[in-house]
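The complex appears here minus one protein chain, its other protein chains still in place.
As written, the chain order gives the labels A and B, with residue 1 at the start of each chain.
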Amino acid sequence: MSSLSLLPVVDLIGIAVFAASGAVAGVAKRLDLFGVIFVGFTAALGGGILRDVFINVQPFAFVDWRYAAVAVVTAAATFWLHPAVSKLRWTVLVLDAAGLGLFVVTGTLKALDAGVPAFGACIIGMITGIGGGLVRDLLTGEIPTVLRREIYAVAGLCGCASVATLDALEVQRPLGIMLAATLTFVLRMVAIRRNWSAPTAS
Amino acid sequence: MSSLSLLPVVDLIGIAVFAASGAVAGVAKRLDLFGVIFVGFTAALGGGILRDVFINVQPFAFVDWRYAAVAVVTAAATFWLHPAVSKLRWTVLVLDAAGLGLFVVTGTLKALDAGVPAFGACIIGMITGIGGGLVRDLLTGEIPTVLRREIYAVAGLCGCASVATLDALEVQRPLGIMLAATLTFVLRMVAIRRNWSAPTAS
Partner (left out) sequence: MSSLSLLPVVDLIGIAVFAASGAVAGVAKRLDLFGVIFVGFTAALGGGILRDVFINVQPFAFVDWRYAAVAVVTAAATFWLHPAVSKLRWTVLVLDAAGLGLFVVTGTLKALDAGVPAFGACIIGMITGIGGGLVRDLLTGEIPTVLRREIYAVAGLCGCASVATLDALEVQRPLGIMLAATLTFVLRMVAIRRNWSAPTAS
(Lines give C-alpha, C1' and ligand atoms only; values in the text may rest on other atoms or scores of the structure.)
Protein backbone atom coordinates (compact mmCIF):
# COMPACT_ATOMS: atom_id res chain seq x y z
CA MET A 1 0.00 0.00 0.00
CA SER A 2 2.94 2.34 0.61
CA SER A 3 3.48 2.99 -3.08
CA LEU A 4 -0.22 3.67 -3.52
CA SER A 5 -0.35 6.10 -0.65
CA LEU A 6 2.12 8.31 -2.47
CA LEU A 7 -0.50 9.04 -5.06
CA PRO A 8 -3.84 8.82 -3.27
CA VAL A 9 -5.61 11.45 -5.33
CA VAL A 10 -4.59 10.09 -8.73
CA ASP A 11 -5.45 6.63 -7.41
CA LEU A 12 -8.97 7.65 -6.48
CA ILE A 13 -9.41 9.46 -9.81
CA GLY A 14 -8.45 6.24 -11.59
CA ILE A 15 -11.01 4.28 -9.59
CA ALA A 16 -13.71 6.88 -10.22
CA VAL A 17 -13.12 6.87 -13.99
CA PHE A 18 -13.13 3.08 -14.19
CA ALA A 19 -16.33 3.00 -12.09
CA ALA A 20 -17.96 5.48 -14.47
CA SER A 21 -16.98 3.33 -17.48
CA GLY A 22 -18.59 0.32 -15.81
CA ALA A 23 -21.71 2.26 -14.91
CA VAL A 24 -22.11 3.58 -18.46
CA ALA A 25 -21.86 0.00 -19.79
CA GLY A 26 -24.45 -1.10 -17.24
CA VAL A 27 -26.87 1.67 -18.15
CA ALA A 28 -26.47 0.80 -21.85
CA LYS A 29 -27.52 -2.78 -21.04
CA ARG A 30 -30.56 -1.56 -19.08
CA LEU A 31 -29.33 -2.94 -15.77
CA ASP A 32 -31.11 -1.68 -12.67
CA LEU A 33 -29.52 0.67 -10.14
CA PHE A 34 -27.96 -2.20 -8.21
CA GLY A 35 -26.58 -3.75 -11.40
CA VAL A 36 -25.10 -0.45 -12.54
CA ILE A 37 -23.37 0.05 -9.18
CA PHE A 38 -22.16 -3.56 -9.12
CA VAL A 39 -20.67 -3.36 -12.61
CA GLY A 40 -19.13 0.01 -11.73
CA PHE A 41 -17.61 -1.53 -8.62
CA THR A 42 -16.11 -4.48 -10.50
CA ALA A 43 -14.86 -2.28 -13.35
CA ALA A 44 -13.11 -0.03 -10.85
CA LEU A 45 -11.81 -2.61 -8.40
CA GLY A 46 -11.88 -5.95 -10.25
CA GLY A 47 -8.34 -5.57 -11.57
CA GLY A 48 -6.98 -4.86 -8.09
CA ILE A 49 -9.01 -7.71 -6.61
CA LEU A 50 -7.57 -10.15 -9.18
CA ARG A 51 -4.06 -8.82 -8.44
CA ASP A 52 -4.49 -9.35 -4.69
CA VAL A 53 -5.96 -12.84 -5.19
CA PHE A 54 -2.95 -13.76 -7.35
CA ILE A 55 -0.38 -12.43 -4.90
CA ASN A 56 -2.35 -14.17 -2.18
CA VAL A 57 -3.47 -11.36 0.14
CA GLN A 58 -6.93 -10.14 1.15
CA PRO A 59 -8.07 -7.74 -1.60
CA PHE A 60 -7.52 -4.10 -0.65
CA ALA A 61 -10.97 -3.32 -2.09
CA PHE A 62 -12.53 -5.10 0.89
CA VAL A 63 -9.99 -3.88 3.45
CA ASP A 64 -9.98 -0.12 2.78
CA TRP A 65 -13.54 1.19 2.56
CA ARG A 66 -12.51 4.39 0.77
CA TYR A 67 -11.88 2.56 -2.50
CA ALA A 68 -15.26 0.86 -2.45
CA ALA A 69 -16.98 4.09 -1.40
CA VAL A 70 -15.51 6.07 -4.31
CA ALA A 71 -16.51 3.34 -6.77
CA VAL A 72 -20.05 3.03 -5.43
CA VAL A 73 -20.69 6.79 -5.27
CA THR A 74 -19.28 7.39 -8.76
CA ALA A 75 -21.31 4.56 -10.26
CA ALA A 76 -24.49 5.77 -8.57
CA ALA A 77 -23.87 9.33 -9.78
CA THR A 78 -23.28 8.04 -13.30
CA PHE A 79 -26.60 6.19 -13.14
CA TRP A 80 -28.40 9.53 -12.85
CA LEU A 81 -26.00 11.69 -14.85
CA HIS A 82 -25.13 9.28 -17.64
CA PRO A 83 -26.16 11.53 -20.55
CA ALA A 84 -23.73 14.15 -19.24
CA VAL A 85 -21.01 11.53 -18.68
CA SER A 86 -21.43 10.28 -22.23
CA LYS A 87 -20.74 13.77 -23.57
CA LEU A 88 -17.43 13.83 -21.72
CA ARG A 89 -16.05 11.11 -23.99
CA TRP A 90 -12.67 12.76 -24.54
CA THR A 91 -12.22 13.63 -20.85
CA VAL A 92 -13.07 10.06 -19.91
CA LEU A 93 -10.52 8.68 -22.39
CA VAL A 94 -7.77 10.90 -20.96
CA LEU A 95 -8.57 10.04 -17.34
CA ASP A 96 -8.90 6.37 -18.25
CA ALA A 97 -5.40 6.43 -19.77
CA ALA A 98 -4.10 8.02 -16.57
CA GLY A 99 -5.86 5.36 -14.49
CA LEU A 100 -4.43 2.60 -16.68
CA GLY A 101 -0.91 3.96 -16.26
CA LEU A 102 -1.22 4.16 -12.51
CA PHE A 103 -2.91 0.78 -12.03
CA VAL A 104 -0.44 -1.25 -14.12
CA VAL A 105 2.57 0.37 -12.50
CA THR A 106 1.44 0.05 -8.88
CA GLY A 107 0.13 -3.46 -9.64
CA THR A 108 3.55 -4.52 -10.91
CA LEU A 109 5.29 -3.11 -7.83
CA LYS A 110 2.83 -4.78 -5.45
CA ALA A 111 3.50 -8.13 -7.14
CA LEU A 112 7.27 -7.59 -6.98
CA ASP A 113 6.99 -6.71 -3.28
CA ALA A 114 5.01 -9.92 -2.73
CA GLY A 115 7.94 -11.92 -4.10
CA VAL A 116 6.63 -12.58 -7.62
CA PRO A 117 9.48 -12.66 -10.20
CA ALA A 118 9.62 -9.77 -12.71
CA PHE A 119 8.04 -11.66 -15.63
CA GLY A 120 5.01 -12.70 -13.61
CA ALA A 121 4.81 -9.33 -11.86
CA CYS A 122 4.43 -7.63 -15.26
CA ILE A 123 1.56 -9.95 -16.20
CA ILE A 124 -0.11 -9.30 -12.84
CA GLY A 125 0.46 -5.55 -13.30
CA MET A 126 -1.19 -5.69 -16.72
CA ILE A 127 -4.14 -7.67 -15.30
CA THR A 128 -4.50 -4.98 -12.59
CA GLY A 129 -5.02 -2.46 -15.38
CA ILE A 130 -7.24 -4.44 -17.75
CA GLY A 131 -9.01 -6.85 -15.35
CA GLY A 132 -11.75 -4.46 -14.33
CA GLY A 133 -12.78 -3.67 -17.90
CA LEU A 134 -12.58 -7.35 -18.75
CA VAL A 135 -14.97 -8.38 -15.98
CA ARG A 136 -17.23 -5.41 -16.83
CA ASP A 137 -17.55 -6.69 -20.41
CA LEU A 138 -18.19 -10.29 -19.30
CA LEU A 139 -20.92 -9.16 -16.87
CA THR A 140 -22.64 -7.17 -19.61
CA GLY A 141 -22.46 -9.98 -22.16
CA GLU A 142 -19.73 -8.59 -24.41
CA ILE A 143 -16.51 -10.12 -25.72
CA PRO A 144 -13.95 -7.96 -23.86
CA THR A 145 -13.02 -4.84 -25.87
CA VAL A 146 -9.43 -5.05 -24.69
CA LEU A 147 -9.03 -8.33 -26.62
CA ARG A 148 -10.42 -6.98 -29.86
CA ARG A 149 -8.89 -3.69 -30.83
CA GLU A 150 -6.75 -0.72 -29.91
CA ILE A 151 -3.45 -0.45 -28.12
CA TYR A 152 -4.52 -0.65 -24.50
CA ALA A 153 -3.08 -3.68 -22.75
CA VAL A 154 0.15 -3.35 -24.73
CA ALA A 155 0.59 0.23 -23.53
CA GLY A 156 0.03 -1.13 -20.03
CA LEU A 157 2.62 -3.89 -20.51
CA CYS A 158 5.23 -1.29 -21.54
CA GLY A 159 4.56 0.49 -18.28
CA CYS A 160 4.91 -2.76 -16.32
CA ALA A 161 8.20 -3.63 -18.01
CA SER A 162 9.55 -0.10 -17.45
CA VAL A 163 8.75 0.05 -13.77
CA ALA A 164 10.14 -3.46 -13.21
CA THR A 165 13.37 -2.45 -14.99
CA LEU A 166 13.64 0.84 -13.08
CA ASP A 167 13.02 -1.05 -9.84
CA ALA A 168 15.75 -3.56 -10.66
CA LEU A 169 18.09 -0.59 -11.33
CA GLU A 170 17.15 0.69 -7.85
CA VAL A 171 15.63 3.91 -9.13
CA GLN A 172 13.59 5.52 -6.34
CA ARG A 173 9.98 4.34 -6.25
CA PRO A 174 8.18 7.70 -6.69
CA LEU A 175 10.37 8.58 -9.69
CA GLY A 176 9.98 5.11 -11.23
CA ILE A 177 6.21 5.19 -10.80
CA MET A 178 5.98 8.61 -12.37
CA LEU A 179 8.16 7.73 -15.35
CA ALA A 180 6.50 4.38 -16.10
CA ALA A 181 2.93 5.66 -15.58
CA THR A 182 3.67 8.64 -17.83
CA LEU A 183 5.08 6.34 -20.52
CA THR A 184 1.90 4.22 -20.41
CA PHE A 185 -0.28 7.33 -20.51
CA VAL A 186 1.58 8.83 -23.49
CA LEU A 187 1.59 5.55 -25.43
CA ARG A 188 -2.13 5.16 -24.86
CA MET A 189 -2.93 8.73 -25.88
CA VAL A 190 -0.78 8.54 -29.02
CA ALA A 191 -2.45 5.22 -29.90
CA ILE A 192 -5.87 6.87 -29.61
CA ARG A 193 -4.86 9.98 -31.59
CA ARG A 194 -3.21 8.02 -34.41
CA ASN A 195 -5.83 5.26 -34.32
CA TRP A 196 -3.20 2.60 -33.77
CA SER A 197 -4.45 -0.90 -33.32
CA ALA A 198 -2.95 -4.35 -33.00
CA PRO A 199 -3.12 -6.59 -36.09
CA THR A 200 -5.84 -9.20 -36.54
CA ALA A 201 -5.21 -12.49 -38.31
CA SER A 202 -5.97 -12.63 -42.02
CA MET B 1 -17.15 -22.70 10.20
CA SER B 2 -18.47 -22.51 13.78
CA SER B 3 -21.31 -20.17 12.85
CA LEU B 4 -22.28 -22.46 9.97
CA SER B 5 -22.33 -25.54 12.17
CA LEU B 6 -25.08 -23.99 14.25
CA LEU B 7 -27.43 -24.29 11.33
CA PRO B 8 -26.31 -27.31 9.35
CA VAL B 9 -29.73 -28.33 8.08
CA VAL B 10 -30.78 -24.90 6.85
CA ASP B 11 -27.33 -24.57 5.35
CA LEU B 12 -27.70 -27.76 3.35
CA ILE B 13 -31.20 -26.77 2.26
CA GLY B 14 -29.81 -23.50 0.93
CA ILE B 15 -27.14 -25.36 -1.02
CA ALA B 16 -29.66 -27.82 -2.42
CA VAL B 17 -32.01 -25.05 -3.60
CA PHE B 18 -29.20 -23.09 -5.24
CA ALA B 19 -27.96 -26.30 -6.91
CA ALA B 20 -31.45 -26.96 -8.26
CA SER B 21 -31.63 -23.41 -9.67
CA GLY B 22 -28.32 -23.97 -11.44
CA ALA B 23 -29.39 -27.36 -12.76
CA VAL B 24 -32.67 -25.96 -14.12
CA ALA B 25 -30.73 -23.22 -15.95
CA GLY B 26 -28.37 -25.86 -17.34
CA VAL B 27 -31.21 -28.08 -18.57
CA ALA B 28 -32.85 -25.05 -20.22
CA LYS B 29 -29.62 -24.44 -22.16
CA ARG B 30 -29.46 -28.11 -23.24
CA LEU B 31 -26.24 -28.82 -21.35
CA ASP B 32 -25.35 -32.47 -20.90
CA LEU B 33 -25.50 -34.28 -17.56
CA PHE B 34 -21.99 -33.20 -16.62
CA GLY B 35 -22.73 -29.59 -17.55
CA VAL B 36 -25.94 -29.58 -15.53
CA ILE B 37 -24.14 -30.93 -12.47
CA PHE B 38 -21.25 -28.50 -12.91
CA VAL B 39 -23.54 -25.47 -13.20
CA GLY B 40 -25.53 -26.76 -10.21
CA PHE B 41 -22.31 -27.10 -8.23
CA THR B 42 -21.14 -23.56 -9.06
CA ALA B 43 -24.60 -22.05 -8.42
CA ALA B 44 -24.67 -23.69 -4.99
CA LEU B 45 -21.07 -23.24 -3.93
CA GLY B 46 -19.67 -20.48 -6.17
CA GLY B 47 -20.62 -17.71 -3.75
CA GLY B 48 -18.93 -19.45 -0.83
CA ILE B 49 -15.87 -20.23 -2.96
CA LEU B 50 -15.54 -16.54 -3.92
CA ARG B 51 -15.95 -15.56 -0.24
CA ASP B 52 -13.19 -17.95 0.84
CA VAL B 53 -10.86 -16.83 -1.97
CA PHE B 54 -11.39 -13.20 -0.88
CA ILE B 55 -10.76 -13.87 2.81
CA ASN B 56 -7.78 -15.95 1.72
CA VAL B 57 -8.54 -19.47 2.97
CA GLN B 58 -9.00 -22.78 1.14
CA PRO B 59 -12.66 -22.84 -0.02
CA PHE B 60 -14.86 -24.90 2.33
CA ALA B 61 -16.53 -26.42 -0.76
CA PHE B 62 -13.34 -28.39 -1.40
CA VAL B 63 -12.55 -29.11 2.25
CA ASP B 64 -15.89 -30.50 3.48
CA TRP B 65 -17.18 -33.13 1.06
CA ARG B 66 -20.76 -32.92 2.38
CA TYR B 67 -21.38 -29.56 0.72
CA ALA B 68 -20.17 -30.78 -2.67
CA ALA B 69 -22.09 -34.05 -2.27
CA VAL B 70 -25.39 -32.27 -1.57
CA ALA B 71 -24.88 -29.97 -4.55
CA VAL B 72 -23.94 -32.80 -6.93
CA VAL B 73 -26.77 -35.11 -5.86
CA THR B 74 -29.38 -32.34 -6.03
CA ALA B 75 -28.23 -31.19 -9.46
CA ALA B 76 -28.25 -34.77 -10.78
CA ALA B 77 -31.74 -35.35 -9.36
CA THR B 78 -32.93 -32.12 -10.96
CA PHE B 79 -31.54 -33.30 -14.30
CA TRP B 80 -34.00 -36.20 -14.26
CA LEU B 81 -36.84 -34.56 -12.37
CA HIS B 82 -36.71 -31.07 -13.88
CA PRO B 83 -40.34 -30.94 -15.07
CA ALA B 84 -41.43 -31.59 -11.48
CA VAL B 85 -38.93 -29.06 -10.11
CA SER B 86 -40.23 -26.40 -12.52
CA LYS B 87 -43.72 -26.85 -11.14
CA LEU B 88 -42.46 -26.07 -7.65
CA ARG B 89 -41.70 -22.48 -8.68
CA TRP B 90 -43.17 -20.92 -5.54
CA THR B 91 -41.51 -23.41 -3.20
CA VAL B 92 -38.19 -22.79 -4.91
CA LEU B 93 -38.58 -19.00 -4.53
CA VAL B 94 -39.28 -19.36 -0.81
CA LEU B 95 -36.37 -21.73 -0.17
CA ASP B 96 -34.11 -19.56 -2.33
CA ALA B 97 -34.96 -16.53 -0.18
CA ALA B 98 -34.12 -18.58 2.92
CA GLY B 99 -30.81 -19.66 1.35
CA LEU B 100 -30.00 -16.07 0.41
CA GLY B 101 -30.64 -14.90 3.97
CA LEU B 102 -28.44 -17.57 5.45
CA PHE B 103 -25.61 -17.23 2.96
CA VAL B 104 -25.23 -13.45 3.18
CA VAL B 105 -25.34 -13.48 6.99
CA THR B 106 -22.86 -16.30 7.53
CA GLY B 107 -20.68 -14.90 4.73
CA THR B 108 -20.51 -11.53 6.48
CA LEU B 109 -19.60 -13.15 9.81
CA LYS B 110 -16.90 -15.32 8.21
CA ALA B 111 -15.34 -12.21 6.64
CA LEU B 112 -15.49 -10.33 9.95
CA ASP B 113 -13.86 -13.30 11.71
CA ALA B 114 -11.11 -13.26 9.08
CA GLY B 115 -10.28 -9.68 10.02
CA VAL B 116 -12.05 -7.87 7.15
CA PRO B 117 -13.50 -4.50 8.27
CA ALA B 118 -17.30 -4.22 8.42
CA PHE B 119 -17.75 -2.36 5.12
CA GLY B 120 -15.80 -4.95 3.15
CA ALA B 121 -17.33 -7.82 5.13
CA CYS B 122 -20.80 -6.72 4.01
CA ILE B 123 -19.70 -6.69 0.35
CA ILE B 124 -18.17 -10.16 0.77
CA GLY B 125 -21.34 -11.34 2.53
CA MET B 126 -23.46 -10.10 -0.35
CA ILE B 127 -21.16 -11.79 -2.88
CA THR B 128 -21.55 -15.02 -0.89
CA GLY B 129 -25.29 -14.79 -1.52
CA ILE B 130 -25.34 -13.64 -5.15
CA GLY B 131 -22.04 -15.06 -6.47
CA GLY B 132 -23.38 -18.51 -7.26
CA GLY B 133 -26.28 -17.22 -9.34
CA LEU B 134 -23.97 -14.77 -11.03
CA VAL B 135 -21.52 -17.48 -12.14
CA ARG B 136 -24.47 -19.72 -13.14
CA ASP B 137 -25.73 -17.00 -15.48
CA LEU B 138 -22.27 -16.34 -16.96
CA LEU B 139 -21.74 -20.08 -17.62
CA THR B 140 -25.08 -20.31 -19.41
CA GLY B 141 -24.49 -17.21 -21.53
CA GLU B 142 -26.86 -14.81 -19.78
CA ILE B 143 -26.37 -11.32 -18.39
CA PRO B 144 -26.76 -12.03 -14.64
CA THR B 145 -30.40 -11.71 -13.53
CA VAL B 146 -29.34 -10.21 -10.21
CA LEU B 147 -27.99 -7.15 -12.08
CA ARG B 148 -31.12 -6.56 -14.08
CA ARG B 149 -34.22 -6.62 -11.95
CA GLU B 150 -35.86 -7.39 -8.64
CA ILE B 151 -34.81 -6.70 -5.09
CA TYR B 152 -32.42 -9.54 -4.42
CA ALA B 153 -28.91 -8.32 -3.72
CA VAL B 154 -30.28 -5.30 -1.88
CA ALA B 155 -32.27 -7.55 0.46
CA GLY B 156 -29.03 -9.45 0.99
CA LEU B 157 -27.10 -6.25 1.74
CA CYS B 158 -29.65 -5.31 4.42
CA GLY B 159 -28.99 -8.67 6.05
CA CYS B 160 -25.22 -8.12 5.89
CA ALA B 161 -25.47 -4.65 7.43
CA SER B 162 -27.79 -5.92 10.16
CA VAL B 163 -25.63 -8.82 11.22
CA ALA B 164 -22.50 -6.65 11.16
CA THR B 165 -24.26 -4.09 13.37
CA LEU B 166 -25.59 -6.74 15.76
CA ASP B 167 -22.12 -8.27 15.94
CA ALA B 168 -20.58 -4.90 16.76
CA LEU B 169 -23.20 -4.53 19.51
CA GLU B 170 -22.04 -7.93 20.82
CA VAL B 171 -25.40 -9.59 20.32
CA GLN B 172 -24.98 -13.36 20.57
CA ARG B 173 -24.17 -14.99 17.26
CA PRO B 174 -27.11 -17.42 16.96
CA LEU B 175 -29.59 -14.63 17.73
CA GLY B 176 -27.89 -12.18 15.36
CA ILE B 177 -27.84 -14.75 12.57
CA MET B 178 -31.50 -15.55 13.07
CA LEU B 179 -32.59 -11.89 13.13
CA ALA B 180 -30.56 -10.79 10.12
CA ALA B 181 -31.37 -13.85 8.02
CA THR B 182 -35.06 -13.43 8.83
CA LEU B 183 -34.91 -9.76 7.84
CA THR B 184 -33.36 -10.69 4.48
CA PHE B 185 -35.91 -13.43 3.95
CA VAL B 186 -38.86 -11.16 4.73
CA LEU B 187 -37.56 -8.32 2.55
CA ARG B 188 -37.05 -10.70 -0.34
CA MET B 189 -40.50 -12.28 0.02
CA VAL B 190 -42.24 -8.89 0.27
CA ALA B 191 -40.30 -7.71 -2.79
CA ILE B 192 -41.53 -10.75 -4.74
CA ARG B 193 -45.14 -10.38 -3.56
CA ARG B 194 -45.32 -6.65 -4.27
CA ASN B 195 -43.26 -6.92 -7.44
CA TRP B 196 -40.73 -4.39 -6.18
CA SER B 197 -37.78 -3.75 -8.39
CA ALA B 198 -34.83 -1.37 -8.42
CA PRO B 199 -35.04 1.58 -10.84
CA THR B 200 -33.42 1.51 -14.26
CA ALA B 201 -31.96 4.62 -15.88
CA SER B 202 -34.21 6.57 -18.19
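Criterion: a residue touches a chain if its C-beta (ideal position, glycine included) is under 8 Å from a C-beta of that chain, and two chains touch if they have at least 3 such contacts.
The shown structure was predicted, so the numbers you read here are calculated from the model rather than taken from an experiment.
Across the entire complex, the residue among A:Val10, A:Leu31 or A:Ile55 in touch with the chain not shown is A:Ile55. Residue-wise, the contact with the chain that is not shown comes from A:Ile124, picked out of A:Val70, A:Val85, A:Val104 or A:Ile124. Touch with the chain omitted from the figure is made, among B:Val63, B:Ala84 or B:Val190, by B:Val63. Remark: the residues of chain A touching the chain excluded from display are 53-56, 111, 114-117, 119-121, 123-124, 134, 138, 141-144, 146-149, 153-154, 197-201.
Interface residues of chain B facing the missing partner chain: 26-27, 29-36, 38-39, 49, 53, 56-59, 61-63, 65, 68-69, 79-80, 82, 138-141.
FYI, only the chains that are shown with their structure count from here on.
For the copy pair chain A and chain B, the superposing rotation over Cα atoms measures out at 120 degrees to the nearest 5. Here the spacing of chain A and chain B, counted between their Cα centres, is 29 Å.
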